[in-house]
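A single protein chain has been removed from this complex, and every other one stays in its place.
Chain nomenclature is as follows: A, B and C, assigned in order of appearance, with residue numbering initiated at 1 for each chain independently.
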Amino acid sequence: MNEIALLEWVRGTGFQIATVVLVAGVIIRIFEILMLGRKKNLAEAKGSEFSSGMRTIVSRSVPESDSFKRSAFTIVAGYIFHIGLFVTIFLFAPHILLISELTGLGWPALPTPIVDAVAVLSIIALLAILVHRFNNKILRYLTTPGDLFIWFVTIAPLITGYIAFHRIGMSGPMLLAVHILSVELLMVVLPFSKLTHVFTIFMARWYNGAISGYRGVQS
Amino acid sequence: MSASLEKGVNALKQQVDSSVAAFFSSCVHCGMCADTCLFQTETGNPASTPIAKAEPLRRVWKSEYTLLGRIGKMFGLSKKVDEKLLTEWETMVYDNCTLCGRCSMVCPVGNDIALMIRKTREGMAAAGHAPEGLIGATNRSIKIGSPMGVKLPALLAQIRHLEEDTGLKVPVDVEGAEYMLLLSSMEIMNFPEFMEAIARIFDKAGATWTISSEAFEATNSGIQIGVSDLAAELVQRVVDAAEKLKVKTVISPECGHAYMAIRWDGPNLVGKAFSFKVRHILEVLDTFREEGRLKLKDKISEKVTYHDPCQISRRGGVIDQPRRLIDLFADDFVEMPDAGKMNWCCGAGGGVSSNERADEVRLQVFKRKKAQLEEVQPDAIISACSNCRIHIEDGLEEYGMDIPLMSLTETLAEHLADD
Amino acid sequence: MDQTDSVIHFNIQASDQLTWNVEPLLHEVKHALERLATEDETSVIDLRSIPLAPGEEDRILEILGLGEVVARLNVLGSSDVVETEYSGVWVVTHYNENEETIGRFIEVTRMPEILRSQAEDVAEASERLALRLEDEQQEKQTSNKLAVEK
């Protein structure tokens, strides 16, 4: 297979497979989780489940001050790479083209040099996170081989995207093919790994807020 | 698989619901929960990381309730819950967690980790992996009616003493009273002043109240050990008594988990909404204050601080009431850092105080409270949980500190206006 | 460039620096000129090897300007060899038979090589001239002969 054929495969069949797995996986996981259901709370309510849940979905993005002091690195590095992923995925012109082609939705892109700088920052943040994971006693204890795999799956599109944009090391089609392939890997892995937090975070935060809010405490 | 292990795994299967599934699906192993847990910050033990404590429940969720886990199980690849795991995890789940729920407030993906550990205990207990101390307490609760083995005659004796000493009346089994008071065994045996305080305040406020001779115990060891069946049995006793006496409101006394047990878990355990209300004593007192039925004669000048019992404030929703009440009698009130819903646990809740095996670690983690107290330098500490109170006194003694501890209700009673 | 007129020009002004290659290139010329002055080292820059936007090449030529020497060569179509305002900086432009540009170089030298008479051509020219003179002589002899015969 020459590199153009590989590029055509990842833009065609490969993308199709990845999309199918992603869409199917996300839907299956959502049913799998939500259909388990939750018992109705029979205690007299002191607050609203729904609105507290919705509030927590937002408020949990702002770290509580004591834990910010204690987990500053995790929070700052985490924020950088999450914002970085958002910017590089959703505000880079070629990506918006892809999204608008698939969904019909489009929005203005950020200037490319900004996206580029953000990508570099994200890569640095993710590398630092990996180092931190190995150096921190607690994280070493928690870390599974799966975590390292997911770290790789997350940083790969950033790195391949960066070198594809700057055209380092490989031919254009190969760079693009490898980049798209790395994204397809991410798409396939997402629904079946801890990356599910991309969508289950909304459920988890809502439940947290609802459970707490029912008792009159905004979590 | 032994019969008891099977029972434990089955109990874990029962505990998984959509919230648990969403929580486990979302965990990214960021480790932030560790930084919020005093059992981790004060011991440095990575195994004390809150989310790691729910590992048995996670394994059951993964292999029973996820597509990938099901496939893995088919090929024998899933991680199993076995005796070894439960033995290893027992000390983490019971000795090194007070279910304080601080982690649940911080987890960036929103996992209610305390709930997950609470659910894990259901499986541990059913599999026979609960600590001796808690088993004993549960045994006494079910068989005698109190975890400390306090029987009705002992209570009646205390009431008699009280009535003789003060001339106040403590109503027992009065049908149609507005309030039915529950008491923790500690309050009966160690802090009888509490009952006296109630009698004074309710007398002044003109509220009718009673104690049931059939269900006076507020604590619920079934909740702490994690056996819903037994917890339900204990709750049912209170429900029966309250219905029999036709009271409007059941009062949970100054005890954290007792409030959680009867206020929030109770109806769900017995599977029926209550026909009466449940209120914490601080909520009742705050209502009296609001209605002008609680008048004080003087204020104290000492610098006081308030220790939030986790199950009453963070997990129970009673946060502002104690502060409003303290304002009635204290001029110099200072908050500890992270007060309110982010308060640090004393280190002995969630059954830890009943578990002798955890004596060492609970004193070790008290260092957090100690540090907070050192920062604030109060002349006195006010709290609203007998369990916190006993443990803090223990801790202060251990670390050679001398700060008096006061019950909020009792302090209010001491400063009641005479009119 | 003659034929740029036929190219769609969009809205680009000659001063728009699209590729940012104009200035670095002129700096390169400056350094080459310094080397020529101090070490007598010559340099050639192929303008085709550098991506330039429409108008940028004109901009470069405009800055270099027109100097003292303008030569037109008639070789396989024509070629222009022009010394710029800056002595030692030459612009050599090759055209094909249709007067279309097929190459443009900036040469930093005292004399572009192509302007010199080439050894081979000189050798061939002297042969050719000798032959020509022989022819002339022969012709003269022949006509003399004829005159004598007359």
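Definition applied: a residue touches a chain if its C-beta (ideal position, glycine included) is under 8 Å from a C-beta of that chain, and two chains touch if they have at least 3 such contacts.
The working rule: contacts and distances are computed from a predicted model.
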item	value
Per UniProt, the name of the complex member that is left out, chosen from "Heme exporter protein B", "hydrogenase (acceptor)", "Dehydrogenase" or "Sarcosine oxidase subunit alpha"	"hydrogenase (acceptor)"
Where the missing chain makes contact, among the chains that are shown	A, B, C
Sole residue of A:58, A:102 or A:131 that reaches the chain not shown, by the stated touch rule	A:102
Residue among A:4, A:58, A:72 or A:198 touching the omitted chain	A:4
Footprint left on subunit B by the chain that the document does not show	4, 7, 10-11, 13-14, 16, 64-65, 67, 70, 125-130, 135, 138-139, 142-143, 225, 227-230
Where the missing chain touches subunit C, by residue	3, 6-8, 10-12, 18-20, 44-46, 48-49, 51-54, 56, 73, 75-77, 79, 92, 94, 96-98, 100-103, 105, 113-114, 118-121, 124
Residues from subunit A at the interface with the omitted partner, ascending	2, 4-5, 7-8, 11-13, 15-16, 19-20, 23-32, 34-37, 93-95, 97-98, 101-102, 109-113, 115, 167, 171-173, 176
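Here is the rule we use: only the chains that are shown with their structure count from here on.
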item	value
Relative to subunit C, chain with the most remote C-alpha centre	B
Euclidean distance of C-alpha centroids - subunit B vs subunit C, Å	96
Where subunit A and subunit C are represented by their mean Cα positions, the distance between them in whole Å	61
Euclidean distance of C-alpha centroids - subunit A vs subunit B, Å	37
Numbers and ranges of subunit A residues touching at least 2 other chains	none
In subunit B, residues with contacts to at least two other chains	none
Subunit A to subunit B touching residues, read off their complex	28-29, 32-39, 41-44, 46-47, 56-57, 60-61, 63-64, 66-67, 70-71, 74-75, 78, 136-144, 147, 192, 194, 196-197, 200-201, 203-209, 211-212, 215-219
In the complex, subunit B residues that touch subunit A	16-23, 25-32, 34-36, 40-41, 44, 46-47, 49, 51-52, 65-68, 104-112, 115, 263-268, 271-274, 277-278, 313-317, 319, 337-338, 341-342
